[in-house]
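Missing here: one protein chain of the complex. Every other protein chain is in place.
The chains carry the letters A and B, assigned in the order they are written, with residues numbered from 1 in each.
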């Protein structure tokens, strides 16, 4: 053993352990979504969360990873053995080259580097987070077969494409090198790549599938449909907050980068500010705190800090989280009352809206102490408040592209699927409950003897 | 500090963190078993899962560890301080020496090496996994005192004996050195040592204790007895899948072995294939997916990949997991409908059948890229499909011995215990529910004021 291989070992241990924490977030999503929906659909919602994990693994292994990272020349931070074969699809515009997707590494073929194989695991569990998000917004009415097909769509195509543009060396990451807009779109751990993609896809899906029976009165007023097990949803929130310590600090891909300490602390502070502000806001609005919105406030703070966590100070993290806590309250109201979209768990607000806020906040608060060389650009990542408006521009463009591309492709996918096979169960099945309509068993059978 | 001690530190951190993940699997087992059984026995099933953890620790600390590893000359991979005093019981046959059990290290006496103490923790949590498995198959009718005695039997005697033969330098591990059968029985993380031992012991126990009241009609047709909380069982499955990332990758005992990345990825892929195939199979058979069997499919894939995870390619891991997903469906049906054994959670199928499949699959798919020097044999571990039938022979023998020895000893133990003190509650107590019959409280008391 030598010093270089020891450093690589520390990085590999860090990468895997944090990746395992992210994997465990699947359980958190499952509990949040099941807890916030009704008892008659509990098995269906739970099983969507479990199967999306399995389906997502298959789709990302066979296709997605290659599309997303098959064009990357070398994975830089895993120490000694991070090279991959590289072949990518690019287009040329304005005399610049724009990478659109990779073309190698499907089913891990040709890859023998353990560094790349570890990196595959880490990226895979991130993808599964995205894939899980729409199962919340579309819960309680999604036809099983349609959901299964969606699972391959998101893991093999939708997530990897936008992911390539930001993390796989694609065109959004090159906005800095190509046009001098800061470091191009910078998204440390996935406010946009993971959360906003999931949230925007959830929005398209919720629009196409429509509101649950009884969600809106004839005059359009929304009716509250409370979830059947709030403590379960809060346990899920704790598991998510726990897993987020894999999500954000793990995204250094390196335990040898001391920045992991600051990243973890910023993650912690934003989650605290988010839940505290959401508690105060609803307390003031409704006269008492709301457990569900406290949970969503914590998650909103976590989503928002995901992009900027490595680039901002602890006090900025507090501010980013606090704003996220407000945003999620407003957004949940706006989406339900003004846009008339039925999102049973608030996934669009938590992940979509705060994902956007996350990448914007990086463009505002990045303090110029980290990120030298990122995306091939010399110098530190610096935001508006520290003097560089160009980074903010890259962030804004990245978010708008995320919305336009993900919404567009998802909407087309769901609409086409709906026309071809129908994505929604019949009203009778929905009223009966999806456990009786589509599963072999209900969630809580009574004692039979 | 020098390079050697840094490497030892990385290995120690890896060993402990992965060991902690394995310990957490106890919670997963508890949730799966309680969720899949009835409300009137929920406290009893839960408490068995909790107390087996405590009892197992005592039995393995006082006796089991010494029997299992007391004959090992040196623990090879923990870096600088892995030596133990070695004294073992062997028999001589065919002019060869066959190790049967160790005779030192009881209650950790004489052990000051921190490497060995860390190794003890890691081995202990594996043992507790085995010990927990029969609490599922024998749930809802097991007398508390009989269960407590069983806890000492499995942790102090049953598990350590077979474990010695495979991991403690005993005779099955020496089949290669003694007879040239590949590397002897190779079981990387315990498809046989942990899971098959647990599953076969569960089968003997379920046979001796008999089916639950009402499980079979007079004509022998089985009656479905649904568990009371399926989302709980699926949460448990997630926790198990999470802990398995300790189980398999941790079994390198070394964070400095880059193979941990491939092991983790293979674990992931097999779990996905197992759950996906089980979903498809039941969907086709019954017209709709079954949450419980999806969970069992994931667990089956995990059990099967446990032995071969370090020796096979990702595509082989997919195939191994997919076959496990089918096997568990067939086996659950066969055990219930043909063998008329009442196994409330499917433990025999998940752990026993797929444990056997796991060690066989290593003998089929091992690709000759890992394992040089294992069990004292030079050269890589290679399976049937890559040209070496002798390794498959060792695996087959190992599995048959596991079945014969564990079934035999467990059957004798349970039968003797039943004759002496009775291992089953009375039919009245069973119908009443074990929480009322044997615990101070029921699981879900109503509000009393």
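Rule of thumb we're sticking to: a residue touches a chain if its C-beta (ideal position, glycine included) is under 8 Å from a C-beta of that chain, and two chains touch if they have at least 3 such contacts.
Everything numeric here is computed off the predicted structure, so don't read it as measured data.
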| item | value |
| --- | --- |
| Options A:67, A:116 or A:269, residue touching the unrepresented chain | A:269 |
| Option touching the unshown chain, where A:214, A:376 or A:422 are the choices | A:214 |
| Footprint left on chain A by the chain that the document does not show | 3-4, 6-7, 10, 13-14, 17, 21, 38-40, 213-214, 225-231, 234-235, 237-239, 241-242, 245-246, 249, 255-256, 258-262, 264-265, 268-269, 271-273, 275-276, 279, 282, 286, 288-292, 294-295, 298, 314-315, 318, 431 |
| Positions on chain B where the hidden chain makes contact | 1-3, 5-6, 8-10, 12-13, 16-17, 19-20, 23-24, 26-27, 30-31, 34, 42-43, 46-47, 50-51, 53-55, 57-58, 61, 81, 107-108, 114-115, 117-118, 120-121, 124, 144, 232, 438-449 |
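In this section, only the chains that are shown with their structure count from here on.
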| item | value |
| --- | --- |
| Length of the line joining the C-alpha centres of chain A and chain B, rounded to whole Å | 35 |
